[in-house]
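Heads up, one of the protein chains got dropped from this complex, but the rest are sitting where they should.
Note that the chains are named A, B and C in the order they appear, and that numbering of residues resets to 1 at the start of each chain.
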Amino acid sequence: MATVGMDFCELTTGPINVNLVARRVVPPECGATVTLDGYARRFTKVKTTGEIRETLYLEYEAYEGMALKEMRKLIDAAHSKFEISNIGIVHRTGKLEIGETSVVISVAAPHRKDAFAACEWLIKELKQTVPIWKKEVYADGEAWSEGEAAS
Amino acid sequence: MATVGMDFCELTTGPINVNLVARRVVPPECGATVTLDGYARRFTKVKTTGEIRETLYLEYEAYEGMALKEMRKLIDAAHSKFEISNIGIVHRTGKLEIGETSVVISVAAPHRKDAFAACEWLIKELKQTVPIWKKEVYADGEAWSEGEAAS
Amino acid sequence: MQIKVLFFGATADIAGKRSEELQVNEGATAKTVLAELFSRFPPLAAQKLHISIDQEYAREDSIVKNGNEVAVFTAVSGG
Partner (left out) sequence: MQIKVLFFGATADIAGKRSEELQVNEGATAKTVLAELFSRFPPLAAQKLHISIDQEYAREDSIVKNGNEVAVFTAVSGG
């Protein structure tokens, strides 16, 4: 975690330090970073039934090579679409306890409006294109998440 | 920094741990937190001349009682306007070295769209209503920042 | 009646102090207070100022009461 002021994307099986991710994208001409911190939540509403289920833990699986390729494509596309300086994306894989961070996306930009827009766009796209899958483990079973419909 | 899952606003003269701020707003039904991390930047464009000036350090001064009151008003207003769970705002005062965090706003929400919208709204309002002033110190002088025009 | 006026940032620099005790008449408004401050610290008159009474934003016609804490400051610039 030493390089500062450059784009990066990574997969890791260890805990993610959100602070360090956010600070790695900071170039000296920027004054604001927007960070999306996604984490394993305890309660999830089942789409079909509306029932609230309690998750014990999560497991994320990635098609690593392709996931990194797709993340790099998103970074390139974000630079074309938005006036931003640097982007950092780190996604965790493997087993995650409740409350642990699964994904961090940090965007530094000269103007915070662009940082907000780019960060929101990146997480939406990541959830639709980057080959990573989430399994939710309950007391009485487990299920692969069905992902998020394109909007 | 022990209470979890509640709104809070604070002023502090010590370093801000962005990670801890973001994590204090997380209730168990939420899966995402959006965080705005503002920090002292080295280079600033002078609005009138377009000249790039190098800042040596910053000094923030707050009207403490009123600043906290105004931050609490913003938190109340954000809860009325957006579907969000918790908000944390921490603003540093006193002397800040380049790169140190001046303000963190973290918003946790069941849906990330609301977290993004509320966080962006909160920083815009904070810069216009919360009585805190920034002084930029250069090699050859110093100046109180003129703030941000309402948009 | 007596009020306390607080200065911050640019207004504190101009006043050369952080607070000032003022005697004002019954029925005085924020505008009355500003006029008194302009006579004591003339460069203040060149500033675009905000005024608060007891830590709430006030208008020029807001009434000032005995013991109020009034603050006078330029545009905020936190964040």
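Of note:
As a working rule, contacts are C-beta pairs under 8 Å (C-beta built on N, C-alpha and C of every residue); 3 or more make two chains touch, one makes a residue touch a chain.
Here the structure is a predicted model, which is why all the values come from computation and not from measurement.
The chain not shown here is in contact, across the full complex, with A. When the whole complex is considered, the residue among A:Pro15, A:Gly65 or A:Gly94 that touches the unshown chain is A:Gly65.
For subunit A, the residues touching the absent chain in the complete assembly are 38, 60-63, 65-67, 69, 91, 102-103, 123, 126-135, 144-148.
We adopt the following convention: only the chains that are shown with their structure count from here on.
Averaging Cα coordinates per chain places subunit A and subunit C 48 Å apart.
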